[in-house]
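All protein chains but one are shown in place.
First chain written, first letter: the chains are A, B and C, and each begins at residue 1.
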Amino acid sequence: MTIIIKFFALGRELVGANELHVDLPEKASVHDALERLQTEHPKLAQLPSFLVALNAEYAERNATLKNGDELAIIPPVSGG
Amino acid sequence: MTIIIKFFALGRELVGANELHVDLPEKASVHDALERLQTEHPKLAQLPSFLVALNAEYAERNATLKNGDELAIIPPVSGG
Amino acid sequence: MIDVQLSESPLDTAAIIASVQDERCGAVDVFIGTVRNQTKGKAVQRLEYEVYAPMALKVMREICAEAEERWNTIAIAAHHRYGVIETGDIAVVVSVSTPHRADAFAACQYIIDTLKERVPIWKKEFFDDGEVWVMPHA
Partner (left out) sequence: MIDVQLSESPLDTAAIIASVQDERCGAVDVFIGTVRNQTKGKAVQRLEYEVYAPMALKVMREICAEAEERWNTIAIAAHHRYGVIETGDIAVVVSVSTPHRADAFAACQYIIDTLKERVPIWKKEFFDDGEVWVMPHA
């Protein structure tokens, strides 16, 4: 299956892309996706912390992914 | 000496005047002025409560008056 | 900066807000008090505000100065209307600018709360069948 991973702010700058399309085995978790990401984009480690959103909602790292899901890397927010 | 007494809102309606000029003996207090007022305008007793201001500042009833002072009867306020 | 005003004509909220904005500020909190169309379930036709103007301005200035002393504020404006006001109209606007937002909320709420307790302004409500001076603290 393929999922979309979206990047914003410092995360976007570190990865050098707004979004990536990543192939993962069926039933992969958010955690699995993040491991893949950190291997392929070690610079992401420079993000002091981040949350993840799954299909535009904050999600836990053990959530199971399905084909077409949109995962987002959410650096510390600073709106307002 | 003569002092001015100003009335507002329900107090003004009960007395039927915006202001009265009242002659009082030298060194009369706010309390003395109020006694005179209540004798001459018994309807004022219909005011559930009021504060007094002396020359546009809230004052105690034992404050001493001087010629030309402006005393105001301040019914419960309801601005805002 | 403290700016207090009494006005018989409608209050211009946008102008009042603009008057406190400042590039040193990150926050403006604005309170707008409007005339409700009912009181305890009874339809209000209109209001009339009476004011002891010189004292009201003095007390409003004192209250704003208290807020200025207590919180980190840059500019404060408090404008109150008097005379006849229709339902839906604005009776009072308090606008406070501060470097940080918690101060803006605290100062603005202190000013409107204290204004309602201390400033010599009186409100008369006109109903279909009569009129009454509002006496919240009687």
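Everything below uses one rule, namely that contacts are C-beta pairs under 8 Å (C-beta built on N, C-alpha and C of every residue); 3 or more make two chains touch, one makes a residue touch a chain.
Computed from a predicted model, the values in this text were never measured in an experiment.
The absent chain, not drawn in this view, touches the displayed chains A, C throughout the complex. Touch with the chain that is not drawn comes from one residue among C:Asp29, C:Glu50, C:Glu68 or C:Glu125, which is C:Asp29. On the side of chain A, touch with the chain left out of the figure occurs at residues 6, 8-10, 12, 48-49, 53, 56-58, 72, 74-80. In the full complex, chain C contacts the hidden chain through residues 13-14, 17, 21, 23-38, 87-88, 99, 101, 104-105, 108-109, 112.
Here is the rule we go by: only the chains that are shown with their structure count from here on.
Between chain A and chain C the centroid-to-centroid distance comes to 49 Å (mean Cα coordinates, whole Å).
Centres computed as Cα averages put chain A at a distance of 73 Å from chain B. Along chain A, no residue makes contact with two or more other chains.
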